[in-house]
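For this depiction, one protein chain was excluded, whereas all remaining protein chains were kept in their positions.
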Amino acid sequence: MSHLPKLIFELSREGKIGCGLNEADVPAEPAVDAELRRGAIADFPQVSEVEIVRHYMALAKLNYSVDAGFYPLGSCTMKYNPKINERLAAAEELQAHPYAPHDLVQGNLEIMARLEEWLVELTGMAGFTLAPAAGAHGEFTGMLVVRRYLQEKGDPRRVVLIPDSAHGTNPASAHFAGYEVREIASSAKGTIGLAELRPHLTPDVAALMMTNPNTLGIFESDIMAVAEALHANGSLLYMDGANLNALLGIVRPGDLGVDVMHINLHKTFSTPHGGGGPGSGPVGVAANLLPYLPVPRVRKGGSGYEVVYADPRSIGRVKNFYGHFLVIVRALAYLMALGRENVGRVAEDAVLNANYVRSQLQGLLDLPYKAPTLHEVVFSDSGLPVKTLDIAKRLLDYGVHPFTIYFPLIVHGAMMIEPTESESKETLDDFIAVMKVILGEARENPELLRQAPTRTPVRRLDETQAARKPVLRWRKGELH
Amino acid sequence: MRYLPLTDAEREEMKRAIGIADVRELFTCIPSGQCRPPLGKLPKALSEPELLAVFREFGRRNGFAAALSFLGAGAHSHFIPEVVSYLSSKGEFLTPYTPYQPEVSQGSLQAIFEYQTMMAMLTGLDVANASLYDGASAAAEAVLLAVRRSGRSRVLLAESLHPEYAAVIRTYVQNLAIELVPVAVEGASGRVSVSDLRSQLDDATAAFVFQSPNFLGVVEDGKAIAAAVHERKAFAVQVVAEAMSLAYLTPPGEVGADMAVGEAQSFGLPLGFGGPYLGFMAVREEFMRQMPGRLVGETRDLDGQRGYVLTLSTREQHIKREKATSNICSNEAWCAMRAGMYLAVMGQAGLACAARACHLNAAYFVRQAAALAGIRVVYARNFFNEVLVEVRKGSAADLAAALKKKGILAGVPLAWFDAGQKNRLLLAFSELHDRAAIDRLLAAIGEAS
Partner (left out) sequence: MVKENLLYSKDHEWVLREGNAVTVGITDYAQHELGDVVFVDLPAVGKGLKKGDPAANIESVKAVSDVYSPVTGKVSDVNAKLGDHPELVNQDPFGDGWIFKLSVDQVSELDELMDLKKYEEYLKGIAGE
């Protein structure tokens, strides 16, 4: 007998009502042929309002969240999500229909234009599209822009170079844009310099996709020379801005030779992750690539803001409507709250926090790449009596969310720690203390870690069974 | 700054621990000439009250709020029970990351499992995924899935597909070896021409993508379509741009569709000027292992307790990289959770009631509009909640502009998508309308046309 909440379907009882709507007050005269209409939705929930509230409250208790505690997931930038932004995004006056006439949505169009201005100033790119729904969607959009630009110059080329430390979305996005992916090995320093680039820089290279700072938390310090070599080859430099938090107000990718980049509003600009989405992945480009950005584009016209829906040189539409507008609202609110005087402080505190964690743990854990750390630090499980997974699971017993594990792939048993600027010194000290306790346990009683977690609502789950005989839905009459 | 908890004293202490005197030393890896760009063009920090005032001003510059709206075309206004807003805004649902640590994410995982189940029930198909970005990109992903599964490269698109969906599909496949072929719509019925469909289907055809109810508001004869498509061993992909129709019309799976994809914004998400919304995908079981997007599955923990995990992850980019079924990573998890809450609260009876009201209100409008001299309802039968009208004199944009002056957003002029369609207007009805609102619309059209 499980102490976990039942499924909503198991709470269902014939005749219970969760929401009392009135029938329409027009005559009940349908105009659809009977054979096109459905009957009652079999087994659909019938649960009372109070039971639904309690059901979800019970589920809520099983979740860890940023609101609950430290969430040092590397590459994910789990910073605090300011509450005022939720109120602003829920405001009735902003909930316009996307096809409302433009003179009735000038405020919304201005919000989009303002965010674009902020992003342009912070990154040094010439312009942004706010359409992409998430980081990977931005990568795909950016690679389509690269391809369209090269195509117009005569040859779209064939290959995109991607460092071995890259996030998996990079090769997948390049692939769906029609490119073949060639992986480049990072140097012993963990970066891509001319020595790593040159052997791969053939005439069929369309672009290099580079994350900066990269997934080791290391700034790609040769980026300007790399950009120059790419440009001399007629290739472009794409920057994955997943880790832009380290550079806010410190340096602008546009000044480093970057041609195309995406950013993640749900990482750098504080919008909530929502258990996996929605995100928003604006794409910025250098001036020569502006014509290829997706439609629609918002611009300031003589009588207010207007929208361009078609442009023959654009890659087209990547999404319906305008993008994730309510995410854009939150990101703009965050930036306006910070103001120009505080954006640099965000990066400074994020980098200070990461380096503080590094300084306190580096004697205890293997640090395979010793180059200076920016916003995150990556340790390895080399030399430990347990695996990274065991440490991660033991952290759960201490009420701390684990760091990112087993990524980047070039680090054995990677532990990728990104504290963000949102954490106080006390929180970091608590985390460091817990890590020390766990590493002690690993030496004295490694089995404790292998059995962890034991204090969570459920213990380690059988992922093999889940994948062998997938049960992806509830069905009446089946054993659940 | 209120979002930064470190005090100056703590910063000093931490710098000492690291062994630096100035935080700038941490940034010496960055080319010095490029450091600290001027940000003088950007505004200064706002306090919380100032922020509220600025956004109130943005809201004031909008002018739609007071209007009676009949806008639809893929974004629909429906009643959202307060319970949905209350529960979904809880930090436990809003602020976690993707549930990669299932031991502390059972809330999100179970909520998504329930959502997947309800979408499968509504579509009449076996399996629904945990979400895709939106209806249009879900349609594009369905095209890629059909091509992957069939090993064929020709995809037929109904001309009655939402133009923005068709545009997104074109964008997605522009560099892949996939041929897109349009299938005509019969002017008289507003439905896909099954004879044109048959003539276009061949052994290289992977799928036929059709929308029902389609962009002209008409419910397709899905059974005839699916039969024709299956004769050539291609897949029938039904796009649903108004998910509320799933609660009123024969579900795609029963009609014979192999996949249903579309937009589930109607399930508890605000209009939000177009996003974030909720792309869904439901398929027959044979597609399960090649589906894009995350999937939550049921399993057991070490003690034999029921629990939920993200599963079949080998399909995804973090494992298969460039060979993945899609590049999607972040999805619309919170929107899907919220849709699950909405569907649970509405329940079997409530959802059916709302969907019925949507249709009956549209049907009432169609009957009453027969008396109006200035407009003609193009398809007066077999619609769900959207109705296409033709303006007899002048343009649809003129009519819409005249009604806007009376505080009514009468519908979306099709010229928004196709400059050639000057005299057509698409109106959407929902359970939020009542007889008085529709009578007001009818009277205003009567006066204006």
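Letters A and B mark the chains as written, and numbering starts fresh at 1 in each.
One rule holds in what follows: a contact is a pair of C-beta atoms (placed from the backbone, for glycine too) under 8 Å apart; a residue touches a chain by one contact, two chains touch by 3 or more.
Just so it is clear, the model here is predicted, and its values are computed rather than measured.
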Self-check item: Displayed chains contacted by the hidden chain, counting the whole assembly
Solution: A, B
Practice problem: Out of A:231, A:443 or A:468, point to the residue that touches the absent chain in the complete complex. | Solution: A:468
Quiz prompt | Sole contact to the chain not displayed, among B:153, B:313 or B:421 | solution = B:313
Quiz item: Mind pulling the chain B residues that touch the left-out chain?
Solution: 289, 313-314, 319-320, 323
Practice problem: Could you please point out the chain A residues that touch the chain left off the display? | Solution: 463-464, 467-468
